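Provided herewith is a single structure, encoded as structure tokens, for subsequent inquiry.
One protein chain omitted, others in place.
For clarity, chains are labelled A, B, C and D in written order, and residue numbers in each chain start from 1.
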Amino acid sequence: MTDSLLTLIIFFPLLVTVVVLFLPNGKDLLIKEIALGATGVQLVLSVILFFTYDASLQPEKWSNAFQFVERAKWISLYLGDYGWLQIDYFVGIDGISLLMICLSTFLLFVGVIASWNLSKNVKGYFILYLILSTSVVGCFAALDFFLFYVFFEFMLLPMFFLIGIWGGPRRGYASIKFFIYTLVGSLFILAVMIGLYLSVEDNSLADQTDEVVHSFSLVNMMDGGYIADGILTPGNATEFLGMNIRWIAFIMLMVGFAIKLPAVPVHTWLPDAHVEAPTAISVLLAGLLLKIGGYGFFRIAYGIFPDAAVSLTYPIAIFGMISIVYGGLTAMAQNDLKRMIAYSSVSHMGFILLGLASFNVQGAGGALFQMVSHGFISGALFILAGVIYDRTGDRGIANFSGLAKTMPVFTGFVVVFFFASLGLPGLSGFVGEFLVFLGALGSDYLPKWIGIVSISGIVISAAYYLWALQRMFFGQFWTREKVWEKTMYDLTARELLLLIPLAILVVLLGIAPNIILGPVNNSIEFFVNQCFEQSQLYLAQ
Amino acid sequence: MITSILTYIFTAITIAPIVYILITKNVIRAVFSLAFSFLGLSGLYVLLNAEFMAVVQLLIYAGGIIVLMVFGLMLTKTTLNKGFITQHRSLFFGSLVSFLLFISLAALAAQSRFKVGFIEQTGDPVAQIGQLFLTDFIIAFEVVAFLLLVALVGASYLAKKSGE
Amino acid sequence: MMEMLNPTYFVFLSLFIFCAGIAIVIIKRSAIFVLIGIELMLNAANLNLVYFSQFDPGMNGLMTSVFVVVLAAAEVSIALAILLNIFKHYKITDPDELTSLKN
Amino acid sequence: MTLLKTIWPLIFIIPLFSGIIGGLNHRQSLKLSSFGIAFGLFLTLILVWVLDEPLILEWKWLESVKFGFSIDRLNALLVLLVYLITLLVQVFSITYMEHDPDQGRYTAKLGFFAFSMIGLLMSNQLVTLFLFWELVGMSSYLLIGFWYQEAGRSKAARQAFMINRVADAFLLLGVIQVFNNGYATSFTETLASGIQWDGFTGICFIIGAFGKSAQFPFYGWLTKAMAGPTPVSALIHAATMVTAGVYLLVRISPALMEWNLQVIAIGGAVTAFMAAVAALTQFDIKKVLAYSTISQLGYMILGIGVGAYQASVFHLWTHAFFKAGLFLAAGSVIHYMHELDTTKDPQDMRNMGGLQKILPVTFYAFLICGLALSGLPFLSGFLSKEGILTGSWLWGQSTGNYLVPILAFCTAGLTAFYIGRQILLVFFGETSFAKKMLEPLVTIQAPLIFLAASSLWFWNAINPIDPLGWFWNGYLFADLAATSDQHSILGVLIGSIVLTLSGLGVAYWLFRPEAEMARGFKKSNEPVQLAGKISFHGWYIEKFYDQIVWLFSKVVFGAGWFDKKIIDRFVDGVGVTGVVIAKVIGWFDQNVVDGLVNFMASISQLIGRFVTSFQSPKIQIQIGWLLLTLLVLLLWFQYLT
Partner (left out) sequence: MMEFSLQQVIEEIALLRFEAALILGSLILLVFGMLSNKEVTYKVIFSATLLVSLFMVDVRDIGASATGAVSIDALSGILKILFAFISLWIVFFHSRMRRYEHYFLLLAIVIGSSLMLSANHLLLFYLAIELTSLSSYLITGFSFSRKGYEAAIKYLLFGGVSSAIMIYGISILYGLSGSLSISEMVITTQMGPLYHVGMICLVGGLFFKVGLVPYHFWVPSTYQEAPTDGVAILSIVPKIAGFALLHRLLVNFELLSDPMYRQIIAALGIATVLMGTFGALRQDNIKRMIAYGAIAHSGLVLPTLLISGEQGGLAFIWYVTIYAIMTMAIFMIASMYEDFGIKDVKDMKGIGIQFPIMGTLTLLILIAQIGLPPTAGFTAKFYLFSAIWNEYQTSGATIMLIYLIVGLLSVVLALFYYLKIPFHSFLGTAESPYFGDFSIISRSVVTIFTIMVLWIFISPEFLNKIAFNINFIGW
């Protein structure tokens, strides 16, 4: 069972997709139930994964840092002078991907419930949804760059259509913008991927030992299995625009993933996409797709180019800082609740950059925790924004007032998640931020002022959340359209079902963050140490 | 000597109608002058030891294609008063392109060395041609037969449609 | 049979016919004219083939020219079949007035 | 020890439970939860009784961060105080909140507050402290904004929280500094290690403490916090929460550098003076008390700065009682003002006067507590204030810096004056309300009487003039008593008594019922001369905040504009993608679908048109192009070979 557990988790929804494909059109409820079941199975399997994961593993190299590894030859091709090209089906997890997979399966499950009310073209929606869930999980589990890239690209189109068909009034614009931005980002990644595969050699699975075998194995890339004169081999003195080619490659990766993350100044697709996407898709967008950018930083940008990462901590941290502060400030200027939350995501994703830039265990752990916690919190926030939108078809902050009177339970949840998002200790949002600050201020690579300026982020986030809270939920009950007053009812059982687990998780993680950080601590430490050691090694070359 | 004179004569018979075609706007006259040109060409063929080809030229071109074109003209004649007069267009562009092509190709041709070496002809050329059709060129012969069938089937089908 | 003519003579002659065909194809407005131009171009090739065939014991050129003539006939017949239909629909045969297929 | 370990979690959790239980039951929630709190109080008494050695509890929160509590005598006593005041406030609220439909929510919030406050007091690890520090802030926010339907109140709640949040950011920075500089991360270890923190870390903590304890320049939030229900003000914004900063400074003061302590002393003194000045001219009954609280907190902070932290803790203790008493009394006044006449602002002192006869119990409670505040001998306030004044005087002597003691003494006089003014204006003179009302239920009276009674000296010390004779002094600072000797100095003693009396005297002279100012008071308006304006507007601290907020909002909207107009466009403007998006913006709104076509057309405008221009629909032109291309190729060959 555990041998192919990962494959099962990844491809189970795809299997179900085939089933759904052959269902007749009218059976909406059945399709929803099937989708729920599929993501439920995925969730259960990933919980099993979480508990069977061996937390005590202390690897020495990346090649033995991964568990549940499955590897099979996929494409093997002789390229003449270039030797062999080798693409594997290669999946496996370490602590970082473990958390991401668990987060994904949970949010995907939640997302199905969140889209329960859907009535427009249900079948198409859930087919896309299930494809998306396969590709998201696959992305987190892939250890072959090519496989990663395939899953990465695979996400694009379902998302494009999920926004474009089931989205809000300006969905066309938003989806195109999302599509183009992400595509441009992925082209950067593609370029680096090709460069990398030309520069590495990996004979672990090949039959031919007399020839050079170029493989896409991320593990091999992280362990530094370079050929002597590859274009991206450390020590290669090739320069471009006055910078070492490895630095260039790292920057390209950073740009590619920063678009996905997103970091200022390439974040502008995010608010549009979020605002127009349907609720469940916003949840996934914020909860998962952004995390793929962060995960890419961990696994690919930092894992493979630690030397460049060490040398470029300063600008990365500054971009992180700008994202935190600037994202917060812009969030405050928004009049649309969803837009505000979207910008707050930009701000919170800045912490990931900052944490990674600090290059220590606290920072990296904080970044990882921030990804998980932001997944839950932003998911819940988008569900909450969706509640209002469901009732009224409007989300303007200025169009409502005093909702606490008519929707007390709803307001209660809003308060909890707003406070969680603004980093109230005791809720999960704080832990990530705290660790990131701890890392950033304790980093050997960063000046103090970056951390200090970033701390102002927690004030700014409090400012916009509380302001929104005051404007929308407090004061006399009022809505811009009289009709809405009648449609304003409190949370339904289904919505409670969505929000209560999220709230419990947010509180639980805030009080006892070690339940998820504990098992993966070895992985994070190994990640940081390995990055550090390899960076020294590479820089010496 | 005679051959040379004949060659020049036939060349003139070939070129003069072509020049007329270039100048004229009358389609029907152009078609008939084309026939004259072909006549000249078959004369040249005779001089070049290709009597069979000369006959074919006369039969198929002068007898077939020209007639076909005339029929075509008749069937698609637009209006009486317009007659068979057509117009020139892109005169400058067309002349320029063809003139430049002629100049540059001629310049190249003048520098080229063709594979010419006189060989003794044995036997009847026409008989040889007949033999070749059924030996070396058997495939081509059959293919062209099929091609004609295709053209026949297709053209008749199209023509039938136009008649409907 | 007779003295050899300068090869460039025939090459030039065929070149002239070929270029004249090109000029006709481009300049004249009538479809029939264009066909005439094409025929001239084919005949230019034929002239070359026949001329050079003298020096080839396999008579490849001569044979080829026969096939070219046949093909020319087939092509003209198809062209006319299509032209008839065009005339039926458009009442014109000038190809440059057929401009309904635009970019 | 086992007993401790058993009751400790109970003490910790009871308020939360009583809050939840109370919150579930709507009508009787306050009563129910009062029983819970009473039980907790009982347990705390046992705790205080049996506690000898500090109890430390720790567990791993993160790999490198511990989560931990410790219970020693200081926080046990303060927990007792929290319980006590909470109980009184809850009892008081039974009547006060009688008609409020949201009583359950009120109870829940109160319980949550008490829980957070107790957690704060028990915290040993700095992270734990910060956690509860923020929870306290949040519960304060929720309670200030309790009447959320009034826009002003929820706004005040937000502003109060935001000001706190700014200070909290510094506290967080300080905590992180402690971690990163390798200092001990808990109070007990800090004390044991004897390591001094660097000045920056100290300042971060000081700013954090100043924020919570409403010191300059953060004191503005406390006046805003008065938007909450008055019992809440009594509990949170007088007795407990605001003293968290004092408590924190008491805890960390051993680790602070000398100049840090000076900052504390000067900051406290300045705040004490400024707030006292501000209290002079207020019309709002609660605002006077709020400024008074700020001023008294300034005393406590000052005390820490000058090294008299025993006196500070003592003042914290006594102040909790008499200030809670004052607030509850004011609450009682407001409650009945509200019942008497709903048209007038029930908090405006200009509408009051002569309430002595109508609310006798309230009057006496207010009087006693007020005099305790002013520092009359034989009342608790005198004792503790004496300790601080003495400490400041000694400090002045040793450092040569007399600014702090001078401000402290001035404040003493001013305190007496403004509280005297308030008592006179509220309770004396003519009443406009004809009917005499019996003061009602025991739930209102009992807390008042209790608090007034506990403001007498003998509950605290036998000797009415020796602050070190505080009963709890030996309990709390047994090991320290020998090292510092701050028994009152005669000069200080006399000076403070004289100042107090003269302050009261001037107040009486100006505001006795028959005096001109007292009679004109009811129709008086905001002061117009400069000094009065400064005082009335609390040194314009809110204007100052407003300026900052205004600036901030400009930045915010600037950022919003920048994002929309510049970044979006700029990023979009880079590269092909950019042109696409830029065009999209233009077209999409009108016609989503055509946009795609159009922007593609515009990208490829030059190339595309050029390219397709060859694709003339005219066949002969096409052939011409073909031949021209061939010609070009031929020429190319001709020239290149």
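To be clear about the criterion, contacts are C-beta pairs under 8 Å (C-beta built on N, C-alpha and C of every residue); 3 or more make two chains touch, one makes a residue touch a chain.
Bear in mind the structure is a predicted one, so any value in this text is a computation, not a measurement.
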Original post:
Which of the visible chains would the unseen chain be in contact with across the whole complex?
Top reply: A, B, C, D
**OP:** Specify the residue from the set A:L8, A:L30, A:L57 or A:L85 that touches the hidden chain.
**Re:** A:L85
**OP:** Determine which one of A:L187, A:V409, A:V483 or A:I515 touches the chain that has been left out.
**Re:** A:L187
**OP:** Would you write out the residues of chain D that touch the absent chain, in ascending order?
**Re:** 576, 592-593, 596-597, 600-601, 603-604, 607-608, 611-612, 614-615, 617, 619-620, 622-623, 625-627, 629-630, 633-634, 636-638, 640-641
Subject >> Footprint left on chain B by the chain that the document does not show >> reply: 105, 108-109, 111-115, 122-123, 128, 131-132, 134-140, 143-144, 146-147, 149-151, 153-155, 157-158, 161
Original post:
Residues of chain A in contact with the chain that isn't shown?
Top reply: 21, 75, 77-82, 85, 121, 123-124, 127, 149-150, 153-154, 157, 161, 164-165, 171-172, 175-176, 183, 187
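Basically, only the chains that are shown with their structure count from here on.
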**OP:** Can you check how far apart chain A and chain C are, centre to centre, with Cα atoms defining each centre and the answer in Å?
**Re:** 67
Subject >> Averaged-CA centre spacing for the pair chain D and chain C, given as whole angstrom >> reply: 99
**OP:** Name the residues of chain C that each touch 2 or more other chains.
**Re:** 22, 25-26, 96
**OP:** Could you list which residues of chain A touch at least two other chains?
**Re:** none
Subject >> chain D to chain C touching residues, read off their complex >> reply: 612, 615, 617-621, 623-624, 627
Original post:
If you look only at chain D, which of its residues touch chain B in the complex?
Top reply: 620-621, 624, 627-628, 630-631, 634-635, 638
Subject >> Residues of chain A defined as touching chain D within the complex >> reply: 170, 172-173, 176-177, 180-181, 184, 264-268, 326, 329-330, 332-334, 343, 361-362, 365, 402, 404-405, 415, 419, 424-426, 430-431, 434-435, 437-438, 441-442, 451-452, 455-456, 458-459, 462-463, 466-467, 469-470, 473-477, 512-514, 517-518, 521
